[in-house]
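Shown here: the complex without one of its protein chains, the others still in place.
Residue numbering begins at 1 within each chain, and the chains themselves are lettered A and B in the order written.
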Amino acid sequence: MAADAGALPAAPGARRSVAPGLSIGLSTLYLSLIVLLPLAALSWQAHGWGAISTPQATAALKLTLGLSLVVALVNAVAGVAIAWTLVRDRFVGQGLVNALVDLPFALPTIVAGLTLLALYGPRSPVGIDAAFTRWGLLLALLFVTLPFVVRTVQPVLFELDREMEEAAASLGAGRFTTFKHIILPSILPAILSGVALAFARAVGEFGAVVLISGNLPFKTEVVSVYILGRLESNDSGGAAAASVVILLISFGVLLAIGGLRRWVTKHDR
Amino acid sequence: MIGKYALRFAALGYLAVLLVAPVGFVFWKTFEHGVGPAWDAVTTADALHALKVTLILTAIAVPANTIFGVLCALAIVRHRYPGAGIVNAVVDLPLALSPVVAGVALLLLYGRGGWLGGHGIVFALPGMALATIFVSLPFVVREVVPVLREIGTEQEQAAATLGASALQTFRRVTWPAIRWAVAYGVVLTTARALGEFGAVSVVSGRLAGQTESLTLYIQDRYVSFDTTGAYAAAVLLALLAVATLLLMTQLKPKEGTQ
Partner (left out) sequence: MIQARGIVKRFGNFTALDGVSVDVPTGSLTALLGPSGSGKSTLLRVIAGLEHPDKGEVLLDGEDVTRRPPQSRGVGFVFQHYAAFKHMTVWDNVAFGLTIRRRPRGEIKERVSELLDLVQLTGLSKRYPAQLSGGQRQRMGLARALAVDPKVLLLDEPFGALDARVRKELRLWLRRLHDETHTTTVIVTHDQEEAMEVADRVVVMHAGHIEQTAPPRELYDHPANEFVMSFVGPVNRLGDAFIRPHDVELLLEPNGSTQEAMVQRLVHLGFEVRVELVRDDGETLSAQLTREQVESLELRDGQIVYVRPTRQTVFTD
């Protein structure tokens, strides 16, 4: 097979590619227009810092943060339990249960709140009335934050090297010891990551809580509802100020998760 | 092995009490007297208009965020540029942010007195569309980025040495590798757009029959003591959610069960 005298001409359009500039430019423009510009306008108009320190605002903030923390902790435990059941256990309908865990991701928040209100509210067929109480809030927040810890822990648990546990067993460790010293450290970063996401979600939740909580100031009014109240009272500055506080919390949580990821991969070889 | 059964019972019980029972109960309540009353409740003029609004908003947000999502993922992973880390963080922001805050931000930007105010954006469909785009922004990006990272650049470099232009390389080499991630991202985006409530609530001004999405309609019916109407609309959205869930399960990248 003799070599040809010249190579085939290049394919049409094979000049220096203009794609980097295009994708970077367009995506940055879109992002700025959709996300950054509104948030900038928000921060700019957030005067009325006095609004943040009113008793009502402070109560809403304290309630929201406190509940979110409780929710995060409950999820840490429940999430691991559910993830464990999905990975290590084996039973009929397991696939269905696995799909079910994603339901809060797919279901509109207002629908979630409505279903909880129907079963655990004023006309509850099982006699539980959590409407207008903090328990109702808790229920709603647990509903919407359910998937976070489960989904972060599940893949890690799945990839876990069983040989480590077998080695521990051969050295005399019981199941609880093995869990505490071998399994837990491996899944801890995933738990923390999921907890942070659940916390951020709970802090900002609106749709699920707006019906069941009754939005009673000082009792069951969360920050997102408080902000809406400020808007309806034409206090856009106050609403903006409270919004910026929430924005900073969310951003802080994102940074924490990012830092967590870097800390985790630092130990990866 | 009591421990194993106790754990299983506890975990499944938690799911049953929190998730399955409430949703199941509303389904039952809605169809308690047959499909007829439920159907009537969900085909009133207001309900149908609200459904139409929801579908329009979704039809705008999903394609926009899909195109952006692919472009952004390519920019972040393939063209490592100085701002890429910040872009990555900003993309995640709508996930961590309260939808009410998003709504307030849009209101302040496009409302009366805002920088881009007075152009009929807030209290109208355009504002609601922007709100829907905002909250459903991250999903396609987040699904595509890890896949792009994983497949690496060698195949694309090989295509370049064989003479393929950037567009040809994308069409023939990159896209086939990412299209299932994009599909999954599209499903998540759609679910989020259909279910959006908080941001749209703030931006829309909630005028029944005009700027009401289906989620707002549900709230409206409930506070007007029309539980039948509220439940029926809720079931409609829940059915859409279940359909989404099925698609999610089919398209999901990696499973974590045995």
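To be clear about the criterion, a residue touches a chain if its C-beta (ideal position, glycine included) is under 8 Å from a C-beta of that chain, and two chains touch if they have at least 3 such contacts.
Keep in mind that what you see is a predicted model, and the values were worked out from it rather than measured.
S.K.: Out of B:A59, B:I86, B:L162 or B:L246, point to the residue that touches the absent chain in the complete complex.
M.R.: Reading the full complex, the residue touching the unseen chain is B:L162.
S.K.: Touching the left-out chain: which of B:L130, B:V173, B:V202 or B:L216?
M.R.: Result: among the candidates, B:V173 touches the missing chain.
S.K.: So that we can see where the missing chain sits, which residues of chain B does it touch?
M.R.: 154-155, 157-165, 168, 172-173, 176-177
Keep in mind that, in the parts below, only the chains that are shown with their structure count from here on.
S.K.: Averaging over Cα atoms per chain, report the distance between chain A and chain B in Å.
M.R.: That gives a centre separation of 14 Å.
S.K.: For chain B, which residues are in contact with chain A within the complex?
M.R.: On the chain B side, the touching residues are 3-4, 7-8, 10-12, 14-15, 18-23, 25-26, 29, 68, 71-72, 74-75, 78-79, 81, 83, 87, 89-102, 104-109, 111, 114-116, 130, 133-134, 137, 163-168, 170, 188, 191, 194-198, 201-202, 215, 218-219, 222, 227, 230-231, 234, 237-238, 241-242, 244-246, 248-249, 254-258.
S.K.: Mind listing the chain A positions that touch chain B in their complex?
M.R.: Listed in rising order, the residues are 8, 10-15, 17-20, 22-24, 26-28, 30-31, 34-39, 41-42, 45, 78, 81-91, 94-95, 97-112, 114-116, 118-120, 125, 139, 142-143, 146, 154-155, 157-158, 175, 197, 200-201, 203-207, 210-211, 223-224, 227-228, 231, 236, 239-240, 243, 246-247, 250-251, 253-255, 258.
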